[in-house]
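All protein chains but one are shown in place.
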């Protein structure tokens, strides 16, 4: 289902989703070519939540995210050049190369603090909501985390406080189905989480919670739009679980691209290795969105291809920029310890 | 309601509850007389859970308890002399004076480790249950904690693991209504816990949970007897919330005895200061049990008074013993760091 | 100059801070913990109902909440009461708050204050007697404050709230009844300024927190015997005023360090190592550390006294460096 929004907006969603997809695919290439070495995670397969979901926020809102943050930043308009430079540890990165892939922070976009500690941001987001409420601002806080974060006690503690104090925070759980970082397959009910469905946990804390199809941009947009409205109104926290199917390329500890996305795959996934074919055919929010757009006559295959060429250009340029950005001077390691 | 048990057993319950009551009342006196100085907590008002509840255990079972442990130990047959000596920091204490009131451990009675950290024992008890299961023993673990412990993330994490791995553990939450240690009054729904009723939390983790009247020895005995049976059978963890009304003497940071218990108060609380009168009349598990016993013709007022004289004698003797036990040699502080 | 008890100076600072800046929220309401004076805090609580909030027993949760609120415009002061409870919140303090400014390349600030009462309070036993400041000093990104007098607690608390960094305010319940001069209109005390609490030429005793008061007592006694002890109080470990410590040592050339953290990798170890890197050749005797012995804190009073940096151990150490 397509979000009920003007064509321009839908095309903009499509552009952002493509931008995320191409950014992440390029990133895997840059990693495998040895341009950066550390552990990293990509957002492929969750673009609907990042784009359609976060489009419901206002510019003053706060966002807290995790090791899987790239898509969230791009969805909110981050500059791919500076984002990539950060991931490559370069001087022109959002954080001068000090943060890297796990810790991209961009306060001007609302990204206050990004943590690689599972569950770490959940109390922090409640804190931003506490501040917003104390300052009588209309801001809300959005906390983006994976299903695994619910296994950390920090989540339970933060849910309790957010509920007791009616804090304006949206807990947006991106359940990408199977667990990340080499953990055992979490079939439902999962091997590592007794709570099933997951929304039973926030509900125990009297937080109204809802499960949605994270592949369906329309469903995502509607649910998050409504949730944000009630939160901003002062009705307290909300919890949304956006369910997606893990991208096959994220099943290993280090991402691998089973098949680079072709927009044409929205109609014909023939070229894709069988293993991954099902995913691209039925579980890919991007290709699904494109298919719906075209079928709804909101755009044409040609326009999509044009958009894609355009996005690839932006990514190529971002790669050139990041690769030519110098590494920071070693001595700068001694700066920014204290304000 | 009286537990459906032989008269001897009921009288034994009565004796143990009285022992706890007299022990704790004497303890307050010893503290106020300056025989020990640290922060401490008494078990008055929860005797039914300690005595009728823990009577359902076998001798091999493991118990983990908290800052409010005295009653649990006495209920399981701890020697009042050594218990008191420990609380006074003397050489003959259960732990040579190293543990003190918060940390009385008596492995021979099943008390492996007693923690003053709220929530600290919940994962530990799950661990003992894990060991029992791994060793195919029929042992189970019992975790005794207050309502406040549910506010700690450790509880949520332990519930999840215990449920996933079907561990033989009884989570026995003693909800004494109002919070301890000078915290704000936790009217239901509490100011510090959004989960209400509390059993919604373990239930979210698929742990079967039940709320009982912790003042009623019969209800306590039946519920815990049944729970222990299913756990021992291998059906996984259970959660029981035993609700009691906080003893007025425990509302302040340091216990004060509003009125020393008289067994005659089972019939006439006239002598009690009005503030505390209601508690002794309707919320005291000990006096209620005595009243039921007598009304059920299981005993007589005389027999009860005799029992009480007897118990007072034991406590006086324990006090003499503890006060005459020497302090440990200072150098012994350097022993028992490593096994 | 007017004299105040330590707890009075602390409460005065808290009220003045609350009055001066409504970005300050107090999370957790027992800044006087279990002390008999604790009820006095109620006044502040009632005066600022909307800015004093009592959280659940969820240290990890409410400390994280305070950090997040600090990142977004407030200046929360969190009371952890017993210092040992900071361990429940360890990940939020050492891995979120301490790193936020650095990881963001200097873009995100977390001006939060964590207040706690460290050390041997009397029968706190192994689980309620911790002094976490050494561990915290090993975690870059945190300011660490250790007041030891009425004037210091007032002046340092004000600065703690005003800096833009996460600050650990490490207090000690045994200090509460200490009396001392506190000027009516006293300026905040800047971080990184050690204070010579007592002048003397024979030996430099570097002491922190409650140990400062204990060392002043000892110095008094030794003074009678003609030994002139100089007591130097760093007041803040991060930032550290090493210059004042060194110039005292230049003068006395004998050093004893008295601190309540456990000996191994404790505060005294760091100070000793640094002093020796800088003034190795100047010293007339090996530095002596008087720290809490490497033992969990026992409950029984005589044992507790045995493991702590007692007056007798301090005196013995001072005499040994004078030999």
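For clarity, chains are labelled A, B and C in written order, and residue numbers in each chain start from 1.
Everything below uses one rule, namely that a contact is a pair of C-beta atoms (placed from the backbone, for glycine too) under 8 Å apart; a residue touches a chain by one contact, two chains touch by 3 or more.
Only a predicted model underlies this, so the values are computations on that prediction, with no experimental measurement involved.
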{"item": "In the full complex, displayed partners of the excluded chain", "value": "A, B, C"}
{"item": "Chain not shown: contacting residue from C:201, C:247 or C:264", "value": "C:264"}
{"item": "Option touching the unshown chain, where C:24, C:94, C:110 or C:146 are the choices", "value": "C:94"}
{"item": "Residue, one of C:141, C:200 or C:309, that touches the chain absent here", "value": "C:141"}
{"item": "Which residue of A:80, A:110, A:285 or A:328 touches the chain not shown here", "value": "A:328"}
{"item": "Contact residue for the chain not shown (choose from A:46, A:115, A:217 or A:283)", "value": "A:115"}
{"item": "Residue in contact with the excluded chain [from B:27, B:73, B:150 or B:164]", "value": "B:164"}
{"item": "Chain C residues touching the omitted chain (full complex)", "value": "84, 87-88, 90-91, 94-95, 98-99, 102-103, 125-127, 130, 134-135, 137-141, 238, 261-262, 264-270, 272-273, 276-277, 280-281, 283, 285-289, 294-296, 298-299"}
{"item": "Those residues of chain B which, in the complete complex, touch the missing chain", "value": "62, 64, 93-99, 103, 105-107, 112-115, 117, 120, 122-132, 134-135, 141, 153-154, 157-158, 160-161, 164-165, 335-339"}
{"item": "Absent-chain interface as seen on chain A, which is shown", "value": "36-39, 89-90, 96-103, 115-119, 148-149, 151-153, 182-184, 191-193, 253, 327-334, 337"}
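Just so we're on the same page, only the chains that are shown with their structure count from here on.
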{"item": "Chain whose Cα centroid lies at the greatest distance from that of chain C", "value": "A"}
{"item": "Chain centre separation (chain A, chain B; CA means) in Å", "value": "48"}
{"item": "Distance from the mean Cα position of chain C to that of chain A, given in whole angstrom", "value": "42"}
{"item": "Between chain C and chain B, distance of the C-alpha-averaged centres to the nearest whole Å", "value": "37"}
{"item": "For chain C, residues that touch 2 or more chains besides their own", "value": "55-56, 58, 60-61"}
{"item": "Residues within chain A bordering two or more other chains", "value": "153-154, 157, 160, 164"}
